[in-house]
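Missing here is one protein chain; the remaining ones are kept as they sit in the complex.
Right after this comes subunit A.
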Amino acid sequence: MLSFVLSRLLRAFITVLLVMTFAFCVLRLSGDPAQILLGPDAPQEAIDAFRERWGLNDPILVQYWAYLRSLLSLDFGMSMRDKSPALQLVLERIPTTLQLTVPALILKIGIGIPAGVYAALHRESVADRGVIMLAVLGFTMPSFVIGLLLVLIFSVTLGWLPSGGQDGWIHGILPTLTMSIGGVGILARFSRSAMIEVLGQPYIRAASAKGVSWRDVVWKHALPNASVPIVTIVGFMIGSLIAGAVVVETIFAWPGIGRLLVVSVANRDLAVVQCLLLVIAGTMVLANLAVDILYGWLDPRLSRKSGVH
């Protein structure tokens, strides 16, 4: 168990390091923060002073080394724009984003999984066909299209809900809906196929032959088996709780992590972008780790192989 977790942690660490390095290089090779922040008309002296101040004149390896060293002392750098610590800027935005993504995740799980399971239990029925159709529609439509449609219907035409901003929970409804529709579709389809696969297994028939009621066959025999693949998808969704709102936050002018990312990239606010990517990569990797560990708990056969026991 310990060696399993350690090896996963090592892998997680390497993943984060790679993301970090990649972001570091790309950011530095794709434009000059001094030019962008100070504007095209800035005098050369101001630009030089800016570069000197942020160490942008050093060779990239020296900069990278300095970055790594400051990370080790948990210093994530300063925003070039706000002159405040990057970490603080990022942490401030996280709750704002979670206000959208957590309710969206609850909707995805609360609607997607039951719909998929219901469809699998009533295969070929009208309800099943309906679920498949809506699910495919849900996850093939890009979220900006869904967002614009919802705005068109509920804000422009009906005038029921605000189309943007962050002024109380009512502003969160449309972005949350927009974000959850695709996930509901994915989970519904995935749960349906996982459940259908499990229902065709010999142990389901054997359980019925034993006299187990259909309800218990579904709840105690089929669902625990189907949960293994479903958990993978939910894990991905949890991993993107922080990063998954970029498009939707932009559409609805929601001042969360996604918006911060877009603005900071546009301004080449190096420390902030790097810190954001670190946080995003970190949550994804942690979610994956949690899923791996959960697998071993859900399916005893897997725990044997990977050494969890």
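In the analysis below, contacts are C-beta pairs under 8 Å (C-beta built on N, C-alpha and C of every residue); 3 or more make two chains touch, one makes a residue touch a chain; residues count from 1.
By our rule, contacts and distances are computed from a predicted model.
Choosing from "Electron transfer flavoprotein beta subunit", "Cytochrome c oxidase assembly protein CtaG", "3-phenylpropionate/cinnamic acid dioxygenase subunit alpha" or "ATP-binding cassette domain-containing protein", the protein name stored in UniProt for the chain missing from the display reads "ATP-binding cassette domain-containing protein". Only one of A:2, A:126, A:158 or A:209 touches the chain withheld from this view, namely A:209. One of A:69, A:129 or A:220 touches the chain omitted from the figure, and that residue is A:220. Mapped onto subunit A, contacts with the missing chain fall at residues 123, 201-203, 205-214, 216, 220-221, 224-225, 228, 298-301, 304.
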